[in-house]
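Every protein chain except one is present and positioned as in the full complex.
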Amino acid sequence: MSAFRWLAERWVMGVALLVLGYLALPVLVVAALSFNRPSNRLSYDFAEFTLDNWRQPCATPEMCDAVLRSVQIGFVSTVVSTVLGTLMAFALVRHRFAGRSGTNLLVFLPMATPELVMGTSLLALFVSAGVPQGFWTVVVAHVMFCLSFVVVTVRARLAGMDRRLEEAAADLYAGPWQAFRLVTLPLVLPGIVAAALLAFSLSFDDFIVTNFNSGTTVTFPMYVWGAAQRGIPPQVNVVGTAMFAIALLLVLLTSVRKGTLLTHSVEEGPPVNNT
Amino acid sequence: MNGMVNESPGGDLRLDGLTKRFGRITAVDGLDLTVAQGSFFALLGPSGCGKTTTLRAVAGLEEPTSGRVLLGDRDITRLRPHRRPVNTVFQSYALFPHLNVHENVAFGLRRRGIRSVDAEVARMLALVRLDGFGPRRPAQLSGGQQQRVALARALINQPQVLLLDEPLGALDLKLRRQMQVELKRLQIEVGTTFVQVTHDQEEAMTMADTVAVMNAGRIEQLGGPADIYEYPATAFVANFLGQSNLLAAEAAGPAGSEVPVTAHGARFSVPADRARADRGAVHLGVRPEKLHLAGTDAGLPAGHQHVAGVVTDASYVGVSTQYLVRTAWGGELSAFVANSGLGGQLPIGASVVAHWDPRHAFLLPREPGHGDRAAGRLDAPVGAAP
Partner (left out) sequence: MTARGRHRLLPYLLLLPGVAWLLLFFAVPLLQLAAASLYDPGGSLSTGYAMTWAFGNYPDALRAYWPQFARSFMYAGAALALALLMGYPLAYAIARKAGRWKNLLLVAVVAPMFTSFLVRTLAWKTILSDNGWLVGLLRDVHLLGPDGRLLATPVSVVLGLTYNFLPFLVLPLYASLERLDPRLLEAAGDLYASPAQTFRRVTLPLSRPGLVAGTLLFFIPATGDYINAELLGTPNEYMIGNVIDSAFLVRLDYPQGAALSFLLMAAILAAVFGYLRRADPSQGVL
């Protein structure tokens, strides 16, 4: 009976750990392959251990160019979409105005539209308008689909913020600009940073929309796609592993710094608006 | 900063025809009010009565639809909140979660360009008995400690008026009692005008010098806690501040120093100086603790008036026992009998005579058609039409 109960209480966790394993497996494989010396160009199997790929990540210069291009596009798209999206989020949370629900719909729709449709429709627009495709058309496209995610992320943070904090600032002699700078901004900033990181990763990783609008510009996903036909240099796995490691490190560092990596089982103090 | 006039001699806070409408809803309806400098003033009323809106209009967080807010001779109606010599202790405190206690308290001083704030902050923290709590974050404090930080954060600015929005609402009962005393002590110590908004009658009565009872955007009665309690102005006040037995009665004008009334076929009278109305439809009011119960009508104290009835319910609450007495006409009266003697309790079904000293009774105007209002029904909608 006790064994049965033990199992009954833990099988969900068991299944969960198996699923987490399923999610982690390809990442481990990518990490392993980054130390692989493949037997031939088209092989995806592990052949021989080597550190060469990490020593010479740019052995295939086209790949490093593509990574650089992706970083540039990601950076510009992130800055533009974060600024525009944050402004929109402020308008949507802090103001009642005619056309608010229409705006909400316009923000929601891109998230519910298949990327394929967004990609092809932008292609149709650029072609019919005679716009040559390249770096900037990709940026335009990326800002477009990142925008909604930025709005949603910042809006959630802003909506969760107690309006009385700003009133308290005004009550304590802070003018509108000071109240914004000293109270609103610091409290919303984590949301804006999260939105920017999300935008960057969406942009950096996008293939489908980019594929239709890049012209001859090659981003990292475009490069991998093309190389998949011809044979993938193992350095691709170095980039994948490095991205994973950097992102994971960022997440772990911030949560360790804020002490939120391990949730406290007993909440200390009363539930106040935590940062 | 230059715009701040903190050194001016201040003066009374005056509201002059203050009105605030939200769309078609009138939250505050032509309020006229004077709060004397240095007094502890309470705006008491049920939720939605407009008391918080009034407070926010004084703070500058809500722009009145019409009317004026005056501080001494100064019209501050259109002054932005950060330019008013008024500070607020917000409901649930609104402490800045990203700043520590020290920076929270120093916030107002820094905004006014004061550089060296440390000594003043330390002095304020000592005043609210939070010495050494400066480096902590608000989330690390208990509710009572947060309350005191909010108080220090407002008081450090030496406002002419301190506004408190349900300051003790988030605290548990015991802490609330403690803080009531503490707040009163602080108010006397700093001598600032305190205007407090609360829906808790006990809180208003223990702390405030003057209480304004608000209902539906208007002030129903203004005065000292005891004056209001002993001689309420309206049926709403009679049942919002404590409880009252209100009998539907008819009056036909004063006769000498008395106002005779008829209620349910019986004749009573009330001293003329305790009649808010003396003609037509009136309520005859008696507080439950002023209603005494006796076995028979023989040997009642001289001058007492009485009604016969049957005990239908008895709740023992320690200091007193609360009885419900059903009268011959089917109404129910509530009577609180102090458990001061050795006598046992009256059994349910006992025939009793409820009697009172007419000097404790009062007459209030009654809308024709409104019947009795029994006390003892805390959940009954008070002030609303039946």
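All chains are identified by letter, namely A and B, in their written order; residue positions are counted from 1 within each chain.
Throughout what follows, a contact is a pair of C-beta atoms (placed from the backbone, for glycine too) under 8 Å apart; a residue touches a chain by one contact, two chains touch by 3 or more.
No experiment lies behind these values; they were computed from the predicted model shown.
Colleague: Considering all chains of the complex, which shown ones does the missing chain contact?
Modeller: Touch partners of the hidden chain, whole complex considered, are A.
Colleague: Pick out which of A:22, A:49 or A:177 touches the chain that's been left out of the picture.
Modeller: Final answer for the missing-chain contact: A:22.
Colleague: Tell me which of A:50, A:72 or A:201 is the one touching the absent chain.
Modeller: Result: among the candidates, A:201 touches the missing chain.
Colleague: Touching the hidden chain in the full complex, which residues of chain A are there? Just list them.
Modeller: On the chain A side, contact with the omitted chain comes from 8, 12-13, 15-16, 19-20, 22-27, 29-30, 33, 44-46, 84-85, 87-88, 90-92, 94-95, 97, 103, 106-107, 109-110, 112-118, 120-125, 127-128, 140-141, 143-144, 147-148, 151, 201, 204-205, 207-208, 211-212, 220-221, 224-225, 228, 232, 236-237, 239-241, 243-244, 246-248, 251-252, 255, 260-265.
Criterion: only the chains that are shown with their structure count from here on.
Colleague: Measuring centre to centre with CA averages, how many angstrom lie between chain A and chain B?
Modeller: Taking the mean C-alpha position of each chain, the two centres sit 54 Å apart.
Colleague: For the complex, which residues does chain B have touching chain A?
Modeller: 1, 4, 59-61, 80-83, 86-88, 90-92, 94-98, 107-108, 111-112, 138-143, 146, 153-154, 157
Colleague: Using the touch definition up top, name the residues of chain A that touch chain B in the complex.
Modeller: It is residues 162, 164-165, 167-175, 178-179, 182-183, 186-187, 268-270, 272-275 of chain A that touch chain B.
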